[in-house]
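The block underneath contains the structure these notes are about, expressed in C-alpha cells.
With one protein chain held back, the other chains of the complex are shown just where they sit.
So, chain A:
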Amino acid sequence: MRIISSSEITKAVKEMCIEANYQLSTDMEERLKSVCNIEKAELGKKILSELMENLKIAKEEQVPICQDTGMAIVFIKIGQNVHVSGESIQEAINKGIRQGYEEGYLRKSIVSDPLIRENTKDNTPGIIHYDIVEGENIEIIVAPKGFGSENMSKIYMLKPADGVEGVKNAVLETVQNAGPNACPPIVVGVGIGGDFEKCAILAKKALTRNVDTHSEIAYIKELEIELLEEINKLGIGPAGLGGSVTALGINIETYPTHIAGLPVAINICCHVNRHSKRVI
C-alpha cells in the first residue's frame, strides 16, 4: 500500500487550475494553428490569427486565455492500493481549486445555489468524477469548463431504431443550434450509450481526450472523421461569422446500454478547450 498525502492532491489541483487557464495543451494549440491554413473566409482567417495572438499574450503575460475561467471539472482515478492521508479527497481537491483560482487571478464564477445565486467567491465547489482503478497511483485531470459552450450542450434519448443516422443528426442539430454562441471553432465531445447521466459524463470525458487522437473502435473513428467533415460544411465558421472551420475536433466515447435505449450526449466546448493531466 502506498500512502499519499492529501496536500499533494491539493498542490497538483491548484497548479493545474492555473496552467490550464494560462496555456492550452499542445494538441489544442497545434490544431488551432493548423486550421489557420484551412479556413477559406478572409474574416475567418483574421479571427483565427487573433485567437493565436490571444494565446501568445496569455502565455507570455501569464494571464487567463479567456475571462470565463470555468467551473473546475476534475476527473480523478485512484489506484485501490493507495491510502490518502490527511484531509478527505473531496476537501483536498476543493482546497486546490480555491487556492488556484485565488493565486492565479482566475474568475470566481460559481454560485452556491442555482436559484438564489450567491457567488461563493472562491470558485468552489468543483465537479468531481471519481474512478477506482488498479494500482498505486492517482491520476488527476483538471478541465476548467466555460459555460458559453456548456449552455449549448444537449442530451437525446434516442430509440435503438434511430441508429447511427440518429446520432449524426443529433450532433449536427446541436452544433447548428449552438452557432455563434459557443465561441467557434468548437470541440465536440460525444457520449453514446450508458444511461441518462452516463452518456453526459462520457461526453465531458471525451473533451479531455487530445484532439489529435481517435477512438480505438474502428467504426467510431470513422464516425469522428465523417462528423467533423459534416460539421465543417455547416458554414458557421470562426466566431460564427461564416467560414469553413466550425469545429477543431470531435471525440466520441461509448458504453454498453439497455436493449430499449440509445442515449446520446453532446457536450460542446469552445476553442479554449482546457485540460491538464498529472499522475501522482
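Here are a few things to note about the model shown:
What we mean here is this: a contact is a pair of C-beta atoms (placed from the backbone, for glycine too) under 8 Å apart; a residue touches a chain by one contact, two chains touch by 3 or more; residues count from 1.
By our rule, contacts and distances are computed from a predicted model.
Here one chain is missing from view; checked against "ABC transporter permease subunit", "2-hydroxyglutaryl-CoA dehydratase", "Hydro-lyase, Fe-S type, tartrate/fumarate subfamily, beta region" or "NADH-quinone oxidoreductase subunit K", UniProt names that protein "Hydro-lyase, Fe-S type, tartrate/fumarate subfamily, beta region". Of A:Y105, A:Y130, A:F196 or A:Y219, it is A:Y105 that touches the chain left out of the display.
From the options A:R2, A:K40, A:K159 or A:H258, the residue with contact to the chain not on display is A:K40.
Checked against the hidden chain, the listed residues A:G79, A:G191 or A:G240 yield one contact partner: A:G240.
Among the residues A:I57, A:M157, A:I217 or A:V279, only A:I57 touches the chain that is left out of the figure.
Contact residues of chain A toward the unshown chain are 40-41, 43-44, 47, 50-51, 53-55, 57-58, 61, 63-69, 105-109, 117, 119, 121, 148, 151, 179-181, 183, 230, 233-237, 239-244, 270-272.
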